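Yeah, one chain of the complex is gone here, protein chain that is, but the others are all in their spots.
What follows is chain A.
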Amino acid sequence: MSEIDMAVIKPEMMKPYVWLQTSDDSIQQVEQEIAMFCPLICQEIIQKGMGSSKNCAICLPQQVSPAMLSLILDYCRFHQVPGRSNKERKSYDEKFVRIDTERLCELTSAADSLQLKPLVDLTSRALARIIEGKSPEEIRDIFHLPDDLTEEEKLEPLRNITADPRIRLLNRLYAKKRKELKERERILKLKKSMWMNVQLMTFCLLLMEMKENFVAEPKGVKTSKNKKKNRRKKEQQKNSSSKETSELDKKEVNGHDIRHQSSEAERISESSYLHYAEDGTSTPKSDDGDIYDGIDPALKEKIDREVEDFARRLNSDWPERMQELLSSGQDRKTLLFNTDGFLRRHA
């Protein structure tokens, strides 16, 4: 700056306005009295003589956007008036911080960069009140923070706990136990769904069997419909079998140690595949209502009752059935392991 500039600026320090440049590079005019409330601006004006014109506008820190600047100036405008009572100031402050959390954080950073301590304290207190009593998930939600701590980092405060050999042993035992329990649960779940499939399969087969038996009695009465029914039965078989096998396939991929148990189920699915292979002309349409076509209502009820009976028996025989399934080519050890938990669960 040349001497002449300095001479011009000095009397202009008494000017009522200063020029401030915010983070988006826009420049605005602000009453000097109010802006001086911020220590940083004060310093810039007095020590460096900036802000007197548009050309030498005071460059505010990056955290101060125009919106934040206007908020801060509102605050300064209110508080720099000396005649206000403490009560007035307090109630103004309380209303002032009733903004959404995002803006509150921005405001804190902006006030901090301008070294406006009273406002920093006010906003920090408000944010602390928001954080109080919340869990980490809730805090992450409110402040839009990423969940970027690794499991190892999360355990850092607890790592000292393993220095004691007793505790280390305890931890190891607990970890083993937990793993065992998880494994057991997973296997049980798989077996259960496995068994449900098998049950469904046998149930469908039985149903078809019964239909066959029944249809066979009044011979020659509705032969065309028989053909239709056969086709539909095969469709049923095909649908259920394809469903079963796809699910079975999934299960097989998941756990090779349950392949033994699935052997019986495989045999069943294979048999139904054979049926499907014989009848190549079936359309993939299943129509449950058509099964009952042409059957007397009374007989229909009889069949229903028998089917229900069978289903009930199946359910009650579950544990024994499981044993049967498992006994085909099984380790004694795993059998005990499996059925122990299994029986305990379903006893």
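Operating definition for what follows: a residue touches a chain if its C-beta (ideal position, glycine included) is under 8 Å from a C-beta of that chain, and two chains touch if they have at least 3 such contacts; residues count from 1.
The definition used in the following text is that contacts and distances are computed from a predicted model.
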Choices "Pyruvate dehydrogenase phosphatase regulatory subunit, mitochondrial", "Electron transfer flavoprotein subunit beta", "F-box protein SKIP1" or "Serine palmitoyltransferase 1" - which one is the UniProt name of the chain not shown: "F-box protein SKIP1"
Identified contact with the non-displayed chain, of A:L127, A:M194, A:V215 or A:I303: A:L127
Candidates A:S53, A:S113 or A:Q199 - the one touching the absent chain: A:S113
Absent chain, residues of chain A that touch it: 40, 43, 59, 61-63, 65, 102, 105-106, 108-109, 112-113, 115, 120, 124-125, 127-128, 131-136, 138-140, 143-149, 153-154, 156-158, 160-161, 163-164, 166-167, 170
